[in-house]
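Left out: one protein chain. Kept in place: all the others.
Let's look at chain A:
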Amino acid sequence: MTASRSGSPRLAATILLVAVAVIWVTPFAWMLIASLRPDAAGGADIASLIPSAQSGFGNFVDAWQSGNFPLWYLNTAILCAGVLAVQLVTITCAGYAFARLEFPGRQAFFYLFLMQLMLVPPILIVPNLITLSKFGLYDTLVGVMAPYFASAFGVFLMRQTFRTIPRDFEEAARVDGASRAQIICRILVPLARPGFIAFAIVSVTAHWNEFLWPLMVTSSPSNRVLTVGLASFTRSAESGSQWGLIAAGTLLVAAPLLIAFVLFQRRFVSSFVFTGIK
């Protein structure tokens, strides 16, 4: 877009945006600098944004040892992968049905699905916890995952993605004697890859960052995910005002997604936009 504006207001706007960006990035800058600052140099100047001359990885070592980061990473990875794996099956099936099949009540079913977008599990805390304990899933990672196995959002997204694929491909395959299952698996799924990738990015981001639901469902330390671990870690470090330690722990929790985002920025951005707008 070529919205070239006259010189001085444009310059002023740019300066303003840069100033706001400086404010926006300051918490990150502080996190990085404080996490590298040795404890001794902390004290009253812990807020200083000037890196300490004796910067080192001491806080990361301490954080790694006082928290159980390997376990938290593993649990979070299992959570994200498990949710995504089941979701991919459920959203492909239902997405196909809504995109390609004409059946009575299709619109009604579609609205029924959309209800899930509003009713996120933390709102239905009490009944969902009862359901999970009936199935023996309380305090398990599967229990954290289960309410997300169906994704109205994913179904909505796949419906739109499948619709962008020309029907001719399927007609040709049908003439050649392919079954419906074969058509879905061999033709639609490979062609819908951009949609799946976008969904995967959004789903993994959401579950990596989720806190309240895993907090409610799990109680034993062995089932902690990164966010729940960070919360308990922060609480204990806060009482000792160990801010360097908290900054290091926070960075450890946020780093995987931040790194992925910086590396695959365009893909992330287009996924968020695609999944939001489509």
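Note that in this section a contact is a pair of C-beta atoms (placed from the backbone, for glycine too) under 8 Å apart; a residue touches a chain by one contact, two chains touch by 3 or more; residues count from 1.
The rule we apply is simple: contacts and distances are computed from a predicted model.
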item: Protein name (UniProt record) of the chain left out of view, among "Phosphate transport system permease protein PstA", "Pyruvate dehydrogenase E1 component beta subunit", "Carbohydrate ABC transporter membrane protein 1 (CUT1 family)" or "FecR family protein"; value: "Carbohydrate ABC transporter membrane protein 1 (CUT1 family)"
item: Option from A:81, A:112 or A:172 whose C-beta touches the chain left out; value: A:112
item: Contact partner of the left-out chain, one of A:150, A:178 or A:191; value: A:150
item: Option from A:160, A:203 or A:223 whose C-beta touches the chain left out; value: A:160
item: Footprint left on chain A by the chain that the document does not show; value: 1-3, 5-6, 9, 13-14, 16-18, 20-21, 24-28, 30-31, 34, 44-48, 89-91, 93-94, 96-97, 101-104, 106, 109, 111-128, 130-131, 146-147, 149-152, 155, 160, 163-164, 180, 205, 208-212, 215-216, 226-227, 230-231, 234, 238, 243, 246-247, 249-250, 253-254, 257-258, 261-262, 265, 268-269, 272-273, 276-278
